[in-house]
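Heads up, one of the protein chains got dropped from this complex, but the rest are sitting where they should.
Chain naming follows the written order as A, B and C, and within any one chain the residues start at number 1.
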Amino acid sequence: MDLLTARLRAFADERDWQQFHTPKNLAMALAGEVGELLAEFQWLTPEQAAEVMSDPEAGPRVKAEIGDVMVYLTRLADVLDIDLVEAAMTKLDEVAVRYPVDRAKGSAAKARP
Amino acid sequence: MDLLTARLRAFADERDWQQFHTPKNLAMALAGEVGELLAEFQWLTPEQAAEVMSDPEAGPRVKAEIGDVMVYLTRLADVLDIDLVEAAMTKLDEVAVRYPVDRAKGSAAKARP
Amino acid sequence: MDLLTARLRAFADERDWQQFHTPKNLAMALAGEVGELLAEFQWLTPEQAAEVMSDPEAGPRVKAEIGDVMVYLTRLADVLDIDLVEAAMTKLDEVAVRYPVDRAKGSAAKARP
Partner (left out) sequence: MDLLTARLRAFADERDWQQFHTPKNLAMALAGEVGELLAEFQWLTPEQAAEVMSDPEAGPRVKAEIGDVMVYLTRLADVLDIDLVEAAMTKLDEVAVRYPVDRAKGSAAKARP
């Protein structure tokens, strides 16, 4: 994680790309990559989607799209000075309180996260 | 990272939510959270967006949305058996070849990732 | 359609909102609304999703989200001076050539649009 953040920072610095890496632009880029990820799943049945990683063509594409999403999310978090894992853990703490096991069990309406 | 993945897995197991956590559903949930993140930035000028974390109201909201995005991205990667950081590193290796420093320097058209 | 475009324009003019309605901001707002629409469908099975309009709670929410998406898409097209229906028809002409009936029939890989 830290290495990835550092590498992305060096990558942008070397190429003089900090000027483009504003939070607004990076959020758009993140959304664009998530759009490409969705496109991999959009016409699959739930069953096909569950097996997508065994597909010799779609599997590597999905991995590459996930990689793209992680690249932009990590870069955005760095630019905003947010610790990604800590932010996720904090959210999870809140969700655990909001959806206690005994009440949320098996309920789709509450399947978050 | 590993702890986050494990915690999310236990979270879903305890609540019997694996049934909802299909790749297709998780990709949609990820996109939904990215949409909420975009909403935080949409009316801000680039200057306002750059200062968003100093805003006592918007700052914590942005951090929470980033946390939500990371939660679903981590869960999706786990369900697909993809190592998030490794997938991002692999993408970065490719991009480094495609956009060498000397040619990409300062060029918006190439400001990826 | 024309009435909607005109009404949205008047709406922004009266409120002095043209300054916020840049193409970049409107594209982000559009994506944010699509994210909310996705959230309505994310935990539903395909069967539940097909019946969503009969649900007294989810049905009106889905209609409202679709309305939001249409509002921003119409406004964005107006700001860019693009005729929405004409742009869609043009795309459809191209797709008809790319996916002729005899070759595309029943094929998921080609289920576009």
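For this structure, a couple of remarks:
We adopt the following convention: a contact is a pair of C-beta atoms (placed from the backbone, for glycine too) under 8 Å apart; a residue touches a chain by one contact, two chains touch by 3 or more.
Owing to the predicted nature of the structure, the values given are computational and were not obtained by experimental measurement.
Taking the complete complex into account, residues 20, 25, 28-29, 31-36, 38-39, 41-43 of subunit A touch the chain not shown. Touching the omitted chain from subunit B are residues 24, 27-28, 31, 43-46, 108-109, 111. For subunit C, the list of residues touching the undisplayed chain reads 1, 3-4, 7-8, 11, 14-17, 19-24, 27-31, 34-35, 37-38, 40-41, 44, 46, 49-50, 52-53, 62-64, 66-77, 80-82, 84-85, 87-92, 95-96, 99, 101, 104-108, 110-113.
One rule holds for everything that comes next: only the chains that are shown with their structure count from here on.
Between the Cα centres of subunit A and subunit B there is a gap of 3 Å. Among all residues of subunit C, those that touch two or more other chains are 28, 31, 43.
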